[in-house]
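Every protein chain but one is kept in place in this view of the complex.
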């Protein structure tokens, strides 16, 4: 009965004569895939041309995600990257880890811009990659640019192949890079305690994500071998002459969305709150998606960023132990995945970085 | 650090030369108030001129709701309706029940259009109102139009004073009116079992909304005296010559957002699924926010409407018991409150009914 | 490191010279199976002799359920009922629906007492069974006694084969039987709206029980074909000369444990609250696990029975609509499954009905 006469974000574009950017999404039936589609549907300057999924090929997107009923009448096609490249200016890959490495070819990259949301292209150093990812990492030379938008913008602008950062890695790097860059913390002292909602575990049915097995409980996992560790270390190391070695522990918390990350570092010298704020401001001045909590104004909570592309950051200097504690909060599916991917797309396309990403946090 | 250069929905309006509608919100620190502000910030044709709250007068909106940090720098003013009327073309009242009745004066209504989200003006029949609301209901003649958008659009269009429907009432009336109108169910047979998330209980701290007192538990409440009962009966009665008398039970469920409502009625004659669909289609044809679930395509779930203004409706005919079961799902804060209020505003203003209300459901 | 020197409930039994009852559990890796084991470990007069599971044969119980570490060092054996019958005085079957019907033989029943927790033996009338369960129901004559303890105690006492009632059926029958028996409600008027936590859906991993797919959402399911319907109707019909036909709707609610059931019936005559209480008292006087909420003392909430074998029942007479609304609350895994099964065992064994079932509700 319901016929949406205009695409969801169309009201802005009625007067637009400008041609829209064609985007395709491979891996559209996972949580990151559907979040990409949700955000892209509300992006004023793009048009979704194809949604691909091998497991649901031939089915209708609306039947898999009834929340989109009336909003996107598309049939899933197969995950054929060369075919998708033909139909798109930008191709988002939200495939399980290990697949992108084998299908992103020069041919594909010659036809379209690729933004990969898996871990396949995030690590630069081949030895480190091999150590943490094994043979699944692929033997190809990694030509992707690491898409941590606020810290690597110049490189992203000129790129046509982006490795979108991991969710924990995004929260950790954004929380720590300014302090490492300013030399305020010892590079070998960093400990990172990350806590994530369950959406980070993906949509595949398994005992570990069964409601009764994870609701009303907490646990640490993949300790101490979580693959976001080398991603964090490699990126932070670019901001210092020393090598950054961290201990990172990931934890599962019974909620849908949100990463709260608490990072600890030993101060290299006594610092005031103002000096710390200055270090953050130097890096994030003018960045639309970073919101610093000034001392005394509370600490980040995931509910204040839920549903948005924001990363909220707060800190406390603990003079007794000579450490700083930094807390960052993101929506793992948005700033930690789909939102940052679109932010990368905007940067590549040279359009306003906030286009399609101006959702107000949903709070509750 | 973060300065939002453009209001959140501004990118659409850059080219707009049209003057925006001025809106004010009284009672802006409750859940409905902040939801109104969130949606209005993303509405392309309005401008928020004032946020009022007696309890937080003089404080900054962003300090009370840090999720809006950088998005709305406004100080709460006092709830003075005449002053707010001066500053607004449309004034939303999200005040506790019983207040609006005493402050909405002819003077206010002469200056601005009022959309009241409390229960104060929903009941037409003064005897019924007095029976269910007592003296708190106020002695004034009720001149408000009942704002159930899909069923009362003509009256809403010409009105400047709207009583926005209750959350359960919205879900119940939308689920049942087409069947009552088509004479398919006996008016005296209707039983309504409503289940709501906790956001419906409001933001005031109390033992009953304490996390530990309502998480992992369910209960029925206000049985059988919930004030949405006469609202449902009075509205449904307009679709039949008989008087509708229902039994309504409200239940609290441990989740934030969403009403799932299951309504039961005795069939007046054997009907096919197609006949039932036809009865719904006759009333809702072309309505952008009603999504019917055709038989065999699953039943509504609150997650598929969460974060949106949709009302999803499904049904099952139970031939054994000669009854029909209708299930409707809404986001209680949006279609059940703030979203429908904005839909009413759009109708009054004569603009596209979906303006500012095209959020894709957030699912998880 | 931790060696439990005495079984968990052993401290009571040190002085006991009495031989303990040997119990075996088939299907011990589901939620009902592990709940049975948890309760039986704390039962002072039983000894667990075998835990059986085909899917985990050869594995250790503690490795599957680490919460039992140090409490039950048993290896899963295969589900061979004749072998299990040899090792037990009472054999609990917590197998998926459809299996028990084919494996409970005369040989098994000659050796041990069987308490079956599936739906296979609950329906007496073969035509009704075939209509709702199909061929899976088995062709065997059903010789099991329906184990609704408070209402069928005499038959249970003499039995050695019990069909343990369904979870919704338990909550519904206990809420309604006294009213049907007293003739206070019309047998054809009963509507039952049941709401259950997710533990009722079992432990098998599936998309529908994935945390992200059911948390923060509600839905109706199996409408109107839920198999507890004929179980409720057949049992309630025994308390009246008329045939009971009901409409039953089951709903999934995002919480672990608990069923809240709201039942609606048309009154056959005007009744006072005291008359209703008298009807319940006549049936439940002295029953240790039924707790009536007197009028004015609040309604049942699942948290007040969580972790216990209680069924709390409250009601409200709605004189406007000439109906009564009855609300019952149980822990679906205990009174709705494992607890009632043990209560049945206690009755059969002729020991105190509350043995091993005196857990105080856990509340939060």
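Miscellaneous remarks
For clarity, chains are labelled A, B and C in written order, and residue numbers in each chain start from 1.
One rule holds in what follows: a contact is a pair of C-beta atoms (placed from the backbone, for glycine too) under 8 Å apart; a residue touches a chain by one contact, two chains touch by 3 or more.
For clarity, every value in this text was computed on a predicted model and none was experimentally measured.
Of the candidate positions A:181, A:323 or A:355, contact with the hidden chain is made by A:323.
Touching the chain that is not shown, out of A:300, A:336 or A:356: A:300 (per the contact rule at the top). Touching the missing chain, out of C:264, C:284 or C:315, is residue C:284. The chain not shown here is touched by just one of B:105, B:143, B:157 or B:206, and that residue is B:206. When the whole complex is considered, the residue among A:258, A:288, A:339 or A:356 that touches the unshown chain is A:258. Among A:220, A:283 or A:351, only A:220 touches the chain left out of the display. Panel shows subunit B; residues 31, 198-199, 203, 205-207, 209-212, 214-216, 254-256 of it touch the chain omitted from the view.
Residues of subunit A that touch the chain left out of the display are 188, 191, 193, 195, 197, 212-213, 215-221, 223-224, 245-247, 249, 251, 253-258, 260, 262, 264, 299-303, 306, 316, 318, 320-321, 323, 325, 327, 329, 364. Although one chain is not shown, part of subunit C still touches it, namely residues 1-4, 8-9, 11-12, 15, 31, 34, 38, 41-42, 44, 63, 65-71, 199, 216, 256-257, 280-281, 284-288, 290-292, 297-298, 301, 303-308, 312, 352, 354-355, 358-364.
In this text, only the chains that are shown with their structure count from here on.
One rotation lays the C-alpha atoms of subunit A on subunit B, and its angle is 180 degrees to the nearest 5. One inter-chain figure worth recording: subunit A and subunit C are separated by 46 Å, centre to centre, where each centre is the mean of the chain's CA atoms.
Here the spacing of subunit A and subunit B, counted between their Cα centres, is 35 Å.
Taken residue by residue, subunit A touches two or more other chains at 31, 199, 216, 256, whereas all remaining positions touch fewer.
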